[in-house]
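Here is the structure we will look at.
Chains shown are a subset, placed as in the full complex.
Just so it is clear, A and B label the chains in written order, and each chain counts residues from 1 on its own.
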Amino acid sequence: MFVLRGVYAPIPTPFVQGEISFEKLKSNIRYWAGTDLEGLVVLGSNGEAPLLDFKEKTALISHVREYLPENKKVIAGTGCESARETLKLSKAAADEGADAVLVINPNYYKSEMKDENLKAFYIEVAEKSQLPVILYNMPRNTGVNLSSELVVDLSYHQNIIGIKDSSGNIAQMSEIAAFSKQGFVLFAGSASFLLPSLLMGATGGTLAAANIAPGACCEIIRLFNTGDFEGARKMQQQILPVNKAVTSGFGVAGLKAAMDMLGLYGGEPRLPLLPLTQEKRVRLREILINAQVLKEG
Amino acid sequence: MFVLRGVYAPIPTPFVQGEISFEKLKSNIRYWAGTDLEGLVVLGSNGEAPLLDFKEKTALISHVREYLPENKKVIAGTGCESARETLKLSKAAADEGADAVLVINPNYYKSEMKDENLKAFYIEVAEKSQLPVILYNMPRNTGVNLSSELVVDLSYHQNIIGIKDSSGNIAQMSEIAAFSKQGFVLFAGSASFLLPSLLMGATGGTLAAANIAPGACCEIIRLFNTGDFEGARKMQQQILPVNKAVTSGFGVAGLKAAMDMLGLYGGEPRLPLLPLTQEKRVRLREILINAQVLKEG
């Protein structure tokens, strides 16, 4: 049975001349496979999932599973605006060998996304998905927040096993950890609040920064588990500027540029995302060097 | 050459047991064909476009074009998160005989949707689309606003012919009308501000209320054009509660319920949208009766 824990990297999708390059994907995965990452998330926000079509999505899940050693897990982002499409993609994820699905809430019809709508959506998906369902709360992108009351309620469905919360609202995350069903997993959605999340009951996280600094992310958990809170805090503080740069600071284009600097393949994002400007690259490099993620020179 | 003007109804998509019913679509279109509507918008927000897959979208454009008399126009909503998918769907729209495409701005990566991203997106789409492009601003759903500066800038592209602005921000709409390229068309995105939009330079609108009260909507334009402002205002005021009920008030489910009450086929929306509760149906019926859209009894 699948257990959600440890650090996952929500991997970017490598494009060469606008098309997915499975070769680049393979070589990136070779790097991640050699780290302490528990697994990879394919088709997350960092994977530009909203910019891919169904066929590309399915092919990505398939290739990630193929390239990644069996001891590493694969979570597929399958949330779409309709329950119907979400289920279709979740079925494909199951067929391609993913371990679980990560389902962002629908959000286009914002003012109608009441708790009852979101509940009906998630129950429908959980009922019919072969794979265990992980909720995904990302209000900065969706403009909708999954309240702790809703999440606690949904935690009692047997096929909903956890939540990736990217809100950064630690009170909300604490409520989820405290009041959800025994065994329901809280996962930090960003490295910027990994340590406080662990303290309040999270068991790991899906962290953009884990793409480029998997060691540091895993080390925070290790130090926390061994009771070295001072060391964990130092590591957490060190990762803050790096994490900001590759998330809210410079976005997916920033994450991709950082990967390029580190010898992985990042490349360019798809329109409407734009490649990082030269000026921002200079600032990004400085941040990476200061945090010792990148060696000077 | 296609001229954008008059009233369009952004039609709902009829589902029977979760699947599109082209039969119901056909009978609805028979009704709209007999009105003064300039044409129909297929795949708009009211059409639940985000809840449809590519094949369903293509089939809808095709059938709407087939069922609608040749003298009526078809505008297809083809905006997707990526320029790539938007272009793929716009090509299909051209192949299926649509007259123009209505392109909502990408919005998932909200904080990165700067004017330069939106401009790059729209220029790419406009350059490669066979059909003329109409911008679509719907901040209530997207969480992103197309500024008047951006719209004025884009108005100078020869394949961008107008904007459907659903913001209700009349100052912004006035700026667009005043400063965009000669011939660029301003279209009201809601019946609730059709008349003031006309006064400031709009030539028509794409109006949810036009699905159920096409006569009243067209009459506002006719009265305005003949200089009967008093009559136009009265008609505008009468349509306000009806329009609110089928838009921000009760949403797509409300529009569909109203269609059912009027003898058209509305049916149920797709998850995560939910059918209108009985209590709301009672209030909706009252509103329709008060506005003389529905006869009592």
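We adopt the following convention: contacts are C-beta pairs under 8 Å (C-beta built on N, C-alpha and C of every residue); 3 or more make two chains touch, one makes a residue touch a chain.
The shown structure was predicted, so the numbers you read here are calculated from the model rather than taken from an experiment.
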Same sequence throughout, 2 chains drawn here; counting the entire complex gives 4
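Going forward, only the chains that are shown with their structure count from here on.
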Within the complex, chain B is touched by chain A residues 18, 45, 50-54, 81-85, 88, 105-106, 108-113, 116-118, 120-121, 124, 140-143, 248, 251-253, 270-274
